[in-house]
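All protein chains of the complex are present and in place, except for one that has been dropped.
Going by the order they are written in, the chains are A and B; count residues from 1 in each one.
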Amino acid sequence: MWYGIGNTGLPNPAGAFVQVLYDGTVILSTGCADIGQGSTTALAQIVAEQLGVHVDDVRVVAADTAVTPDAGATSASRQTYISGNAVKKAAANAGLIITGKAAEMLEVPPEDLVLSEGSVFSAADPSIRVTLQEVLAQCRRDGIQVLGAGSFNPAVTGLDEETGQGVPYATYAFATQWAEVEVDTETGQVEVLRVVAAHDVGRAVNPLAVEGQVEGGCAMGLGYALMEEVVIAGGVIANPRLSSYLIPTACDCPEVTTIIVEDAEKTGPFGAKGVGEPALIPTAPAIANAVSNALGIRFYDLPITPEKILRALKARAEQDAGAGRGQ
Amino acid sequence: MPVLNAKENLVFVVNGRPVRLEVEPDATLLDVLREQLDLTGTKRGCNEGECGACTVLINGEPVASCIYPAVKAHGKNIVTIEGLGDESNLHPVQQAFLEAGAVQCGYCTPGMVLSAKALLDKNPDPTEEEIRIAISGNLCRCTGYGKIVAAVRAAAKALSAE
Partner (left out) sequence: MYWEKYYLARNAPEALDLLAQFEGQARLIAGGTDLVIQLREGQKRARVLVDISGIEEMQYIKEDNGKIRIGALTTHRQLAASPLLRKTAPVLAQAAASVGSPQIRNVGTVGGNIVNAQPAADTAVALMALDATATIISAAGEREVPLTGLFAGVGKSNIDPTREMIKEFSFDVAPGRLVSAFGRIARRNALALPVLNVGVSLACDRQAQNLQKACVCVAPVAPVPLRATEAEQILINEPLNDRTLRAAAEAAARSARPRDSRLRGSAEYRIELVRVMTYRTLRNALQSLEGDAGA
């Protein structure tokens, strides 16, 4: 599977503000809404990495439309890539003030300086250094605030109305998933025994969160493959409840083995891309292929219910019987 | 008093604290916990006993509080997520959920943690299947359950080491 990151062929920028307080606390302000995927943590990690501070020193003000800069929707698998770039730029701009002040203190050109592990030092000679604390103290004495703003908009074009050609996405996620299933040919029940999911995420900012996204995506994909269906009757949803629209329980989900592939994306923050939707998309096709591999019958509509399986098996048995008579 | 009637005082224990309060006759336990006792850690999900977000422990057993008439709780011992631990002093099950990455959006988490606690209170060394059955009444849309199962296993270890 390959899947575009961000909104298709449309500008979809995100913005961010970063301030480094004189005590070393970093305030990150971002409109990015964390709906459980862990973006608040990942964005804090990106800022910490950029400024060479500990992630615990980064406070995130997120998704408050009254005060935070717009980051666009948490959708289209875009926040790690797009807001990630925005917060990285904001942090880098704040960092320029730090390296600028440190350059005065150390008497070296600011572009030679590196921010890492709470210090500012010369890349050429790391012994030429000053602690971040000292630089911030100097900023305070000089009345300089350490602020940075950043925004990022992926390099895309609109799509040609005639040909559909263009650059819809700045980058793509790649994934392969594998499923092992057991099919009861008398009842049509399918048990998914195991899923292995390999995902190129560019760079895993937070590997535990990436695994969480992948495992959750596989569970959604399993539901999509085998049981989930909005039934519409007379224009009305006939199963609008959790008692009639069934999603997988703990007893339905298999063990998922996640393989994180890190092929750094040049335009991504520290190489990162996205993994939201990509985690869910390959699962249903993998399960459908596994069912077809088990039965030798292809299914073209989801969910692949036990009833559809039994009907297909019966149709094949009748066809085989018919062919047998013809010989 | 032979029987408890509408509007009469309901007496029960919530998180170790005796509570006496007047409830509407058709209030559910969830209504009372959230609206009258401000214990909003217990979530309202489907409101029909199908998702487990409203799970609380009644006399040690997980129960769907959204379809449990409040008056039924008279004389019983209720534990909600607030009764387990707080930010500075997490219960071992909560700590295990945190460390395993078993929490994503968090909506199922209070109920999930309580179902896990109820299991481990009775069965300190559960099999994977026993864990999955114990949390089968708690739907989770984010995690795929794998890290939750791992967290319960880790909590079992942590609790037995205590």
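Going forward, a residue touches a chain if its C-beta (ideal position, glycine included) is under 8 Å from a C-beta of that chain, and two chains touch if they have at least 3 such contacts.
Keep in mind that this is a model prediction, so the values were computed, not measured.
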Next item on the list: Name every shown chain in contact with the chain that has been left out of the document.
Entry: A, B
Margin query: Touch as defined at the start, partner being the missing chain; which of B:14, B:32, B:71 or B:84 qualifies?
Written below: B:71
Next item on the list: Check each of B:41, B:92, B:110 or B:137 against the chain that is not shown and name the one that touches it.
Entry: B:137
Item checked: Hidden-chain contact residue, picked from the options A:105, A:124, A:167 or A:251 -> A:251
Checklist line | Contacts of subunit B with the absent chain, listed as residue ranges | finding: 2-6, 24-26, 28, 48-50, 52, 55, 58, 61-64, 67-69, 71-72, 74, 115, 133-134, 136-139
Notebook entry, point to check: Hey, which subunit A residues sit against the chain that's not shown?
Noted result: 186-189, 227, 231, 233, 238-239, 243-244, 246, 248-252, 305-307, 310-311
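Everything that follows uses one rule, which is that only the chains that are shown with their structure count from here on.
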Notebook entry, point to check: Cα centroid separation between subunit A and subunit B, in whole Å?
Noted result: 31
Next item on the list: Mind listing the subunit A positions that touch subunit B in their complex?
Entry: 35-38, 208-209, 211-212, 215-220, 241-243, 247, 249-251, 253, 255-256
Item checked: In the complex, subunit B residues that touch subunit A -> 45-46, 48, 50-51, 101, 103-106, 131-133, 135-149
